[in-house]
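In this view, the complex is presented without one of its protein chains, the others remaining in place.
Chain lettering (A and B) follows the sequence in which the chains are written, and residue indices restart at 1 in each chain.
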Amino acid sequence: MQKFTSVQDVANIDELVNEALHLKQNPYKYKQLGENKTLGLIFLNPSLRTRLSTQKAALNLGMNVMVMNLDKEGWALETQEGAIMNGTTVEHIKEAAAVMGEYCDILGIRSFPKLQNRDEDYNEELLQQFIDYAGIPIVSLESATRHPLQSLADLVTITEKKPAGKKPKVVLTWAPHVKPIPQCVANSFAEWMGQANVELVITHPKGYDLAEEFTQNATVTTNQDEALKDADFVYVKNWSSYIDYGKVLTEGEGWMMNNEKLALTNNAKVMHCLPVRRNVELSDEILDGSNSLVLQQANNRTYAAQAVLKRILETL
Amino acid sequence: MQKFTSVQDVANIDELVNEALHLKQNPYKYKQLGENKTLGLIFLNPSLRTRLSTQKAALNLGMNVMVMNLDKEGWALETQEGAIMNGTTVEHIKEAAAVMGEYCDILGIRSFPKLQNRDEDYNEELLQQFIDYAGIPIVSLESATRHPLQSLADLVTITEKKPAGKKPKVVLTWAPHVKPIPQCVANSFAEWMGQANVELVITHPKGYDLAEEFTQNATVTTNQDEALKDADFVYVKNWSSYIDYGKVLTEGEGWMMNNEKLALTNNAKVMHCLPVRRNVELSDEILDGSNSLVLQQANNRTYAAQAVLKRILETL
Partner (left out) sequence: MQKFTSVQDVANIDELVNEALHLKQNPYKYKQLGENKTLGLIFLNPSLRTRLSTQKAALNLGMNVMVMNLDKEGWALETQEGAIMNGTTVEHIKEAAAVMGEYCDILGIRSFPKLQNRDEDYNEELLQQFIDYAGIPIVSLESATRHPLQSLADLVTITEKKPAGKKPKVVLTWAPHVKPIPQCVANSFAEWMGQANVELVITHPKGYDLAEEFTQNATVTTNQDEALKDADFVYVKNWSSYIDYGKVLTEGEGWMMNNEKLALTNNAKVMHCLPVRRNVELSDEILDGSNSLVLQQANNRTYAAQAVLKRILETL
């Protein structure tokens, strides 16, 4: 693997899931692989699970890790080609990325969309420029439009918990939130489930359709109750509108996932990428109950990252 | 040891002090013990000594360390049970603690009291919730009401420097400061010395009595001169009022520790947990003189933390 920024970078997702499951059983088996290799982790936005799980994954593989909070410890990057840099940006991404590429063997990058201009966000300019200029493999730690390490961890979790002898029904349901949230987790989840051996249904209020490129293998409905029927897994997530870009169109009354809705399902396992707004997106009763998989998902983030790093290390 | 949040978590403090002294002589002897174990350090407040000494202690034991400055790199945590999280808190401590518990083997946590509501601070809600939800051993790196790693390092220092064949007289004296300071260092010191083989005297201006639970084995007086008489160790520390909670009741003129007061003692060694306000709490002449133990105390922080981590690692 030369980079990991979307499901398109994965030759065979089943093999990658199995690799993650194998590493979960044998986390330190490949500690020689990362010896004298350095993972740089660049954050332009806060991170808890992603930072800790990726750091852990790299340590399990014997790598060194250098963390750089560019927003807090660094300075503003210029991304415009040909810019006359007489303003507030201190360094061009051409130099910043290339220099980090000199010091590291693999770079992980997290940045969020601004949710103001759809084309700008969906162009993935920052991520693409890191790919273009760093000169080393890039791992997305969440970008403007995707969160592939989360989706891989989600697929690992579903693989562990799926009912035997049956193609599971997986429902991605929109949930309320208090502010505009990126589409990236939903996009990635749809994209990965679309490649996996599951039946995928997406449900959301009118106006919350995701970009078509991500939902081609999904059934989409605005009827949440119908969607939840017989579900084996329910993935709960808020996102802001893609069509009326970055906007919150409804408070979403009645869309919060709770036990009443759970009763419509096939005693579904309930998933969320975290952080979760309790009693807004998901009820306490579910999060504190036995159907919740949120901690297993978080735990599997380590092995998802470790599988990806292992594959990349093997190419170096 | 399953957790380390107060002297009550220690079965035998003499043995723990001896362990620390043993580790000071043999810092790398147990480097296998921490192999493939991860210490998470969570800071909700700034830290210099605590962070560096605990990190050093963990590295000496061969552990990996992941530092998380939650106030700067993370987000606001919800601590209320049943909260409808439609406000500014982004993640409930239930998930945050449990997730960090998934990635780490031991968690250290630092947080300060707000000094506004005594019950709230003395309930130790944040620390208790980390204990309840993390699912792994918790080490207090200073909490609202206690600073046990500091106290252990202090007891190690006193053990190294105490006069032979004599139960030492240890005086904890209040000192002036420019702003309201938590009671935690004083509480912990009183609590630990109360369990140690020393004669403990506490002196402070009227209104600065510590909570009774910490001072049961101490003589308390508002007469500093009398307290200092024949002291072998003088521990200097400011704290705000516990009774009139969080308030500064006096500028404390005449309470600063200096050579004139030192003359009242048995050529006492002078201690302070640092950071110290020079010429406000303690005079330059003492800090720059041969009676000061402040650097030895800081150095012993490493071995105090290492003894605690070693004991916890042995139970994993």
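The working rule: a contact is a pair of C-beta atoms (placed from the backbone, for glycine too) under 8 Å apart; a residue touches a chain by one contact, two chains touch by 3 or more.
In this text the structure is predicted, and so the values were computed from the model without any measurement.
Colleague: Out of A:Glu19, A:Glu78, A:Glu124 or A:Glu191, point to the residue that touches the absent chain in the complete complex.
Modeller: Only one of A:Glu19, A:Glu78, A:Glu124 or A:Glu191 touches the chain omitted from view, namely A:Glu78.
Colleague: If I consider the whole complex, including the chain that's not displayed, which of A:Met1, A:Leu48, A:Met68 or A:Ile106 touches that chain?
Modeller: Answer from the full complex: A:Met68 touches the omitted chain.
Colleague: Touching the missing chain, which residues of chain B?
Modeller: Touching the missing chain: residues 27-28, 43, 46-49, 51-53, 55-56, 59-60, 69, 72, 178, 274-280, 284, 287-288, 294-295, 298-299, 302.
Colleague: Quickly run down the residues of chain A that touch the omitted chain.
Modeller: On the chain A side, contact with the omitted chain comes from 36, 38, 40, 64, 66, 68, 72-75, 78, 82-87, 90-92, 94-96, 98-100, 102-104.
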